[in-house]
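Only a single protein chain was left out; the remaining protein chains are all shown in position.
Then we have chain A:
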Amino acid sequence: MNDGASAFATALALIVSGDPEFLGIVGLSLGVTLTAVLISCVVGMPLGALLAVARFPGRGALVVAFNALMGLPPVVVGLLVYLALSRSGPLGALGLLYTPAAMVIAQTILVTPIVAALTRQAVADLNAEYDEYLRALGADRVETIGTLLWDARFSLATAALAGFGRASAEVGAVMIVGGNIAHVTRVMTTTIALETSRGELALALGLGIVLLAISLGVNAAVMGVRTQAERVGHA
């Protein structure tokens, strides 16, 4: 059972056999992470664009705050979300602790600053170039932000992929608020951590291989986005 080679063989068998429990864990992971990334993009991209374009008191402090939040330790986020969602916490009545929703909330908090900060940087660079042209056209605030977001679309795709990469590899926060309950909140990273500590290497290894493939896929997608941007002369 502790033999590495036989664990690896069992892991491969798990992947190719389409074991329902295995697939359930992978599916839940992707579902939670994709939902969190989607919410982060919907919130973080307009926010990042606004921070890039608007001039208001405290904007500089907000930019610094978002850049700092990019490096937020996941376990701290997990702890804070736990405190908020626990039965005696301010949102305890919602009963979300140890549900996929709690994991989505924690990952959204982790990913939104990344998406917002990367969006702000890309949009600010573009705005430096477009500002006078758009003002000369008489574009209003909404038209300006819309133009900048669309023209930064390749950078925004990269920002979303960076957020997805961070969320899918994250353990600490989802462990604390999700709890790794079988068939309810078991995701790849937490399962790997727990199964490994229990010496159940086959399942851990199988999930590790899938996680590695996702990570490679994200990197390939980032490169693909970059190549496409250069190919169409939009870089």
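Everything below uses one rule, namely that a residue touches a chain if its C-beta (ideal position, glycine included) is under 8 Å from a C-beta of that chain, and two chains touch if they have at least 3 such contacts; residues count from 1.
Here is the rule we go by: contacts and distances are computed from a predicted model.
Per the UniProt record, the absent chain's protein name among "Putative FAD-linked oxidoreductase", "Fe-S cluster assembly ATPase SufC", "Pyruvate dehydrogenase E1 component beta subunit" or "Tungstate transport system ATP-binding protein" is "Tungstate transport system ATP-binding protein".
Considering the whole complex, the residue from A:13, A:42 or A:137 that touches the absent chain is A:137. On the side of chain A, touch with the chain left out of the figure occurs at residues 129-130, 132-139, 143, 147, 150-151, 232-234.
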